[in-house]
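Here the complex is missing one protein chain, while the rest keep their positions.
On to chain A.
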Amino acid sequence: MMEKLIFGRYIPGHSFIHKLDPRSKLMGAIWFIIIIFLANNWLTYLALTVFVLTAVKLSEINPKFFINGVKPLIWLILFTVILQILFTSGQTIWFRLGPVVISQEGMLNGVFIFMRFVLIIFMSTILTLTTMPLSLTDAIEFLLRPLNAVKVPVHEIALMLSIALRFVPTLMDETEKIMNAQRARGIDFGEGNIYQQMKSIVPLLIPLFVSSFNRAEELATAMEARGYKGGEGRTKYRQLAWENRDTIVMIAFGLLSVGLFLLRT
């Protein structure tokens, strides 16, 4: 069951990208998704592609994983691309049939959208494959910290996030156990029509909820017994270290953004 999850698909390694601070990786990935919308011609897309492929190369991860990342979304991508191709009108029209128009501009738009999708997926795959979920929560906590000023409980959000991540495998195990226990009592999961399938989920969902409540209570008691009284006055065991390579990556992103601005039409 665990293999299907995107979280925890971390692949250990010692590449340049692996060693980066999770903050620079997270900021980079988010920034990339923003600047990709600047691109609107061949040259800009070429620059983005070269940038992403360099990152893929630097991560030293088997390209197969990136292709696998695109696979589940391929139908969605193709659907969007085809819609773009069929319904964009332009000056150089190649084919017309009622509302359906295939133009040179439409064709080009379709290709660009395809590239946009693939590049975003590649970039986020680099982030999730080279960063431990744990480091990601650390990075999120750090990046959210300014929100403290507007009374957002950043420490609580980060704690919830890290507890949630820590309990994912535990709850998966429990789900599996309850499913097997209910199967042993004669419940068929995934059989019959939609109504029957939904009904068979109930004997799984309710025990899972009840046990989560019990877990939460026990965990809260254990935390309190260990002196947890909120975010104030706490020190941190984990520390993120910003190094030169992180600055280099940020500069690279900066140059890419400037380049896109200059090259776009």
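In the analysis below, contacts are C-beta pairs under 8 Å (C-beta built on N, C-alpha and C of every residue); 3 or more make two chains touch, one makes a residue touch a chain; residues count from 1.
Here is the rule we use: contacts and distances are computed from a predicted model.
Visitor: Per UniProt, what's the omitted chain called: "Cytochrome bd menaquinol oxidase subunit II", "Nitrogenase protein alpha chain", "Energy-coupling factor transport system ATP-binding protein" or "Transcription attenuation protein MtrB"?
Guide: "Energy-coupling factor transport system ATP-binding protein"
Visitor: Pick from A:L205, A:A222 or A:I248: which residue touches the chain that isn't shown?
Guide: Final answer for the missing-chain contact: A:A222.
Visitor: Among A:D173, A:D188 or A:E243, which one is in touch with the chain left out?
Guide: Candidates A:D173, A:D188 or A:E243; residue touching the omitted chain: A:D173.
Visitor: Which chain A residues touch the hidden chain?
Guide: For chain A, the residues touching the absent chain are 133-134, 162-163, 165-166, 169-170, 173, 214-215, 218-219, 221-229, 233-239.
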